[in-house]
Every structure is written in C-alpha cells, then in structure tokens.
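What follows is a single structure, written as structure tokens, with notes after it.
In this view, the complex is presented without one of its protein chains, the others remaining in place.
What follows is chain A.
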Amino acid sequence: MIDITLEVNGVTKTLQVEPRRLLADVLREEFRLSGVHIGCAHGACGCCTVHLDGTPRLSCLTFAAQCDGASIRTVESIGGPNAEHMLQQAFKSEHGLQCGYCTPGFIMTLVPFVEEMVGQKRIPDDAEIREAMSGNICRCTGYHGIVAAVRKAVGTGLESGV
C-alpha cells in the first residue's frame, strides 16, 4: 500500500492505495465520482478521460500511485449540477449523445479544445474537430451531432466573449 494525496474537483484527500489501482477506479470508488466511465480499460475508447494537472489524461492508463500531489478534474466539475457549460448545453441541443456512456469522456476531451478555439477566436473546421475527438468512441450518435455540438459551443463562446 502507498500513501497518496489527491486534490479532486477542489476536495483534497489523503488515502492508501494498492499500486496496481487505476486512477479511474480510485476516482469512482474512493471519491464516488461515477461520471468517470470505464469503457475498454486499455486506452482505446476515451470514456475515462479526466484532467490531470490541467490536461486530458486517460485515467484507465494511469496508476493512482503516480498521481501523488496532483490536481484532478472530472466531468462533475464542469458546468455545475445542471451541466450548464456551453459544450454540455450544445451536446443537449445538437443531439451529441444518446445513451450517454461516452459523454463524460467527450466532454473532458473537448472542453480544453473548445476553450482553445475560443481563445484563438475561430471556429474550427470539421476535420479539426474530428481530429480533436479521435481518441473517443461513441457507438450511438455516428459523431455528426457531436461535431455540430463542438461547432456550436465554440460559436456560443465567441458570442459571449467567455
């Protein structure tokens, strides 16, 4: 067992973990953050994407023991309890989800991308959007709704000057 301290969505906890425990499992079981979805557990689907010290990371390919002292954000930190982030709202209006299993991963992968595009004051073309989300698999939507949602979210961000 190994002692680690994690700051997750603003809550800091020190806990003992077995080295073999994946960050995804520790977030789900010790922090009760069930928005961290585990699809494939080998880095192919993107469902478990979280932000580790500010950048997207697959929590199924990360041992919690490696994250001592790190700051982690999960989908629960985005947009408040009513999912009001512009990307979450756009997923809703543009049919960016159906069953929703992959959605937290898409949101965590794409929020930094949307913010980057808004920062650069430009709407990305579809090829750029598809490249940005190429590590996430969705088996319901066929991706068109998700691409539309990203485009809309960037547009909303540009209009509101966020």
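Criterion: a contact is a pair of C-beta atoms (placed from the backbone, for glycine too) under 8 Å apart; a residue touches a chain by one contact, two chains touch by 3 or more; residues count from 1.
Assume contacts and distances are computed from a predicted model.
A.B. asks: Under which of the names "Group 3/4 sigma-70 RNA polymerase sigma factor", "Iron ABC transporter permease", "Carbon-monoxide dehydrogenase medium subunit" or "LysM domain-containing protein" is the non-displayed chain listed in UniProt?
C.D. replies: Of "Group 3/4 sigma-70 RNA polymerase sigma factor", "Iron ABC transporter permease", "Carbon-monoxide dehydrogenase medium subunit" or "LysM domain-containing protein", the absent chain's UniProt record names it "Carbon-monoxide dehydrogenase medium subunit".
A.B. asks: Looking at the whole complex, which of A:E18, A:E84 or A:E159 touches the chain that is not displayed?
C.D. replies: A:E18
A.B. asks: Write down which of A:H37, A:R57 or A:K152 is the residue touching the left-out chain.
C.D. replies: Only one of A:H37, A:R57 or A:K152 touches the chain omitted from view, namely A:R57.
A.B. asks: Check each of A:T49, A:T74, A:T103 or A:T156 against the chain that is not shown and name the one that touches it.
C.D. replies: Per the contact definition at the top, the residue touching the missing chain is A:T49.
A.B. asks: Which chain A residues touch the hidden chain?
C.D. replies: Answer for chain A: residues 2, 18-20, 22, 25, 41-43, 46, 49, 55-58, 60-63, 65-66, 109, 130-132, 134-135 touch the chain left out.
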